[in-house]
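Every protein chain of the complex appears in place save one, which is left out.
The first chain written gets the first letter, and so on, giving A and B; residue counts start at 1 in each chain.
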Amino acid sequence: MNEWLLVALALVLPPVLGSLLRGLDRILTARMQGRFGPPLLQPVYDTIKLLAKRRMITGRMQAVGSIGYLLFIMAATVMFFLGQDLLLIVLVLGVADVFLVVGAFATRSPYSQIGANRELLQILSYEPILIITAIGLYVANGSFMISEIDQPLLPSLWPILLALVLVLVILMRKSPFDISSSEHAHQELVKGVFTEYSGIHLGLIEIAHMYELILVLGFISLMWLPGIVPGVALALGCWFLVLLIDNITARLTWSSMLKISWMFGLGLALVNLIGLSALGGV
Amino acid sequence: MDFVTKSQIKSPWLLHFDCGSCNGCDIEILACLTPLYDVERFGIVNMGNPKHSDVLLVTGPANKRNYRVLQNLYQQMPDPKVVIVIGTCGCSGGVFHNCPNILGGVDKVIPVDVYVPGCAARPEAIIDGVVMGLGKLAEKKAKAKTEAKREEQHV
């Protein structure tokens, strides 16, 4: 496929798909709770409303934080669609999160600061699992490049898939690991890392969340490349599993998140890699 | 109605502030979030952060202790915003009218758009009030637009 077409797809598709998925997310969550739920296009209305609000900021760094976050998540998504180095994509995702955290630190507000610190703890929990996913890809396939995946990875990397579900819970900001900020209505830290953002910057962050969602679901769909349909089905299955987990559990403390993601997530990944090398990987 | 105004009406995010209420109206507001009334159908989410909210729901009368907080929260909400007062206490002071420490209804402190009387106000009335407030939002926007056009013509 033409590279520019892929770039255009990477820029246009995630907001559309992402907003549909987030709308579906809220409808399914509502149905699980015995409610009716908002219309499917609700995230679109939310984002447009935010973009149209009168500008209100606390400082210049907020703009840098939100725009940097969006730019680098878009970059990671574009790199993903172009089939580039998975390890580099994970590192670029890290850069995006750094922008978000520094933007939150930039305001002297108690909730913002606590949220930023907790976001760092989230990074400490999920980034090792993402890096070891990239390493797992290399061990199973001999290359870090996504474009060189030519057979389904699920048979050889299924424990890492389970660890990725854990990462999905953290990145989608769902219970039990919505430590730094949560989707809605969990208000002990107000909105945590997003508290001081408002209006257009919050709208840009919402758009970034859509890209991030599609990107992480993309990581999961890698397990069944090159078939796009099975990969997407797998990703949607994991997404639904996360929704289920969100509605069953309550929020845990950050130390539980750290312990669980390191012991359970990294443990699974290590078992996977040991198994691969024992069975004679690539 | 253009798409932006439609989005603003279809996605009202709430900030719920109890100014001195006996909590009766607060419980009714929270009841609206439950499956029986389910206001999320209208895109309503209880945000709890003024910077993220469009609609300020106030219960209870304005009093000397709380008016400063109420003003602060109102100022921290970005435009366009709507203020909806729930319960008779917020409309006029209710049973606490003329008590020491009570300034009166909430409109003594901040401009109010919709009054929902009742003691306590019923969830159906609250939902009606919010919908009316959103209609006012569209009116406000239209008015602001015509005024801006008039200013441009003058200049």
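Some points to look at:
Going forward, a contact is a pair of C-beta atoms (placed from the backbone, for glycine too) under 8 Å apart; a residue touches a chain by one contact, two chains touch by 3 or more.
Throughout what follows, contacts and distances are computed from a predicted model.
UniProt records the chain missing from this view under the protein name "Hydrogenase, EchA subunit, putative", selected from "SigE family RNA polymerase sigma factor", "Universal stress protein", "Hydrogenase, EchA subunit, putative" or "Sarcosine oxidase subunit beta". The residue from A:Y45, A:F80, A:F105 or A:W224 that touches the chain not shown here is A:F105. From the options A:A30, A:L88 or A:V165, the residue with contact to the chain not on display is A:L88.
Across the interface with the omitted chain, chain B contributes residues 17, 49-51, 68-70, 72-73, 75-76, 78. Take chain A: the residues that touch the chain left off the picture are 54-61, 63-64, 67-68, 71-72, 75, 79, 84-85, 87-88, 91-92, 94-95, 98-99, 101-102, 104-113, 116-117, 120-121, 123-124, 127-128, 131-132, 134-135, 138-139, 142-145, 190, 195-196, 198, 255, 262, 266, 270, 273-274, 277.
Rule of thumb we're sticking to: only the chains that are shown with their structure count from here on.
Chain A and chain B have Cα centroids lying 34 Å from one another. Residues 26, 30, 33-39, 42, 44-49, 52-56, 184-185, 187, 190-191, 194-199, 202 of chain A are the ones touching chain B in the complex. Every residue of chain B that touches chain A in the complex is listed here, in rising order: 3-4, 6-8, 10-11, 13, 33, 35, 38, 40-43, 45-49, 51-52, 54, 76, 78-80.
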